[in-house]
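With one protein chain held back, the other chains of the complex are shown just where they sit.
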């Protein structure tokens, strides 16, 4: 299976080029094409050495750079022709299009940086969920009509909820100290899985964010695997892990 | 010398804790003072609330926790807010609840409240009345609480053919792995350059 990772610390060929331009302290409006091409290819080569999948965009850019390089090396035979309108031949610098793309991309890269700072700043503010106002409501049945929301509204509400940093619950400390045995956690997990009648995301088996609970849960899962009560499935590296109960009656060799 | 505004910090804490409230112990721990001092800060803030007529909240003690609550004398306005026609479409509370039910069904009310951190009776009621969710059996175990799930109307309303069409939630964990991998690669890459 190919090593499926985002191959680089860069966001694509343009980002890589910008980085090389910065590192080599090159004027973006006057890029020495052969130098940058050499550096770029070195990078691609290294990725190959490491047997990493190289996104096709990187190869396309390599080809583009080579094309520009060869265009710039071409002896300008036609120059005599263009004596009269030199301006046109000046405009046709083979690098122009690339430079334009780099500058355009850099604009948004910087804007992304601004957004990052804003994200950070915003995260310093905490809000609270809307209070339960049922005590103030008249007891009228809400009507079935007049719904006016979209799927996005629902998703947004959910994200807001997830984003809302939940403070520790006052009871959390008590729950943490209430020791749960591996055996008990095992039956809990089995009960959860059987009730579900399907597979459950591995991470959903860790609802309580205390170290003890996580460790106990983890050991419980290992033990259940050993006893062939559950099976774990992961389709790709770093993909989601699913846990499912092995149905009883299924032919399983076990020593329990 | 830096002056620490204890009451300001306490107000921030109590505000963010919302209906869950905070215990004296929690407050003392976060402020890094002993419980006696914490108690004084609480009283300080509460005095400010009680005496300053511009303030609309007070501190109440409920089930061993301190929490903020709106002043009773403003109840009429809160009633008006609830009945205001502008709040008659699905509220944030109802939408949150609906999303939780949609993604985590079948789910009990207690589990929803665990996620939301607030009472969820009314939003559930609203959603049932609008036929977006329904009772879908009972949970195992003590209490045998009702389980909630979405309805056909829910799918119709959002133009979904099936629940599988719900947008997938982003996998946080996966992204983190990718970042690690990227770092690892970068490190290796630099090594090869330097050799």
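Observations
The chains carry the letters A and B, assigned in the order they are written, with residues numbered from 1 in each.
Note that in this section a contact is a pair of C-beta atoms (placed from the backbone, for glycine too) under 8 Å apart; a residue touches a chain by one contact, two chains touch by 3 or more.
Computed from a prediction, not measured in an experiment: that's the story for all the values here.
Taking the complete complex into account, A:155 is the one of A:50, A:66 or A:155 that touches the chain left out. Taking the complete complex into account, A:104 is the one of A:30, A:49 or A:104 that touches the chain left out. Contacts to the hidden chain, counted on chain B, fall at residues 5, 7-13, 15-18, 22, 26, 29-31, 45, 48, 53-57, 68, 70-71, 73-74, 77-78, 80-81, 84, 86-87, 91-93, 167-170, 172, 175-176, 178-179, 183, 186-187, 190. By the touch definition given at the top, chain A reaches the unshown chain through residues 6, 11-15, 19, 22-23, 55, 57, 61, 101, 103-116, 118-131, 133, 152, 155-156, 158-160, 163-169, 172, 209.
Note that only the chains that are shown with their structure count from here on.
Centre-to-centre separation of chain A and chain B, using mean CA positions: 25 Å.
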